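Just one protein chain is left out here, and the rest sit where they should.
Take a look at chain A:
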Amino acid sequence: MLETEELSKAFKGKTVVEGVSLYLEKGESVGLLGPNGAGKSTTISMISSLMKPTSGEVLLHGENVIKNPGKIRKVLGVVPQDIALYQELTAYENLKFFGRIYGLKGQMLTEKIKEVFSLVGLTDRQGDILNTFSGGMKRRVNIAAALLHDPEILIMDEPTVGIDPQSRSYILDMIRELNLQKGITVLYTSHYMEEVERLCDRVYIMDHGKIISSGTKEELKSILSGEETILMELDRAYPEMEKEFQQLDSIRQVIETEKGLKLISVKGSRLLSSLFQIADRHEAQVTNVNIQEPSLEDVFLHLTGRKLRD
């Protein structure tokens, strides 16, 4: 229902988004994954008619909406990356205002506000001034303000940045519910791989202004189908042992993690016994071993040679 064709944007000659083509089918939940500065927000700004692209097109039901954005504005709910609300007003006053600018009024408006507050779980705080809210609560109001007019498509730009795990979990569940129960099409932008993995059916991976890969989660991971990940938890770091691991033929990469090591290995190479032997020799204390399917994070690492977050 919504697609972009070769969207590009340059600021003062510097290209920050280049040839981005993506599409959203009705009812889908699509992720736009990429590190900070990849050009995600710029892409979303162009889709939501905030910014004119330097070149390329945005099509809604096959109709170009760049020149005539009225149509897309009505069906789009946009959750900006920053908390874009009036801090000195109450949550209720904020929602009332945003409802009104989408043309809601009277009974209809009151009911929508009530419904949305209950959806984001803030019914008993709606009369409070926004300034008194925690970061997580503000984020929820930030999302609520984009839901009042029953958008067909919800575009969210990193809606969980900088909040506690409970709030984040709550928000993710809420978005999933909107997508599954109400059939709202979601475009979810994030640099958190776990979020996109949990929430989205299909993913675009973006880096340096370009889409470097796309597909369903399974398709993307099949890029790494020949690999598996072994997580080895250790009581401390063993640099000598790491070097020895690296020399093994069937190990492609050794990455230090907080708790120990992450080993990317050729799938089915039955490494475990040799790993334990080496560990024994270094008198390393192995507290846990876990073999995993590759994650999107691993896909990104594979594609760019970098982690999503540095």
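Criterion: a contact is a pair of C-beta atoms (placed from the backbone, for glycine too) under 8 Å apart; a residue touches a chain by one contact, two chains touch by 3 or more; residues count from 1.
One rule holds for everything that comes next: contacts and distances are computed from a predicted model.
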- [ ] One chain of this complex is missing from the view, so tell me which of "Oxidase", "ABC-2 type transport system permease protein", "Proline dehydrogenase" or "3-phenylpropionate/cinnamic acid dioxygenase small subunit" is its UniProt name.
- [x] "ABC-2 type transport system permease protein"
Task: Residue of A:Lys26, A:His61 or A:Arg100 touching the missing chain in the full complex - done: A:Arg100
TODO: Would you indicate which residue among A:Leu33, A:Val58, A:Val78 or A:Leu199 is in contact with the undisplayed chain?
DONE: A:Val78
- [ ] Tell me where the left-out chain touches chain A, residue by residue.
- [x] 45, 48-50, 70, 73-74, 76, 78, 80-89, 93, 97-98, 100-103, 129, 145
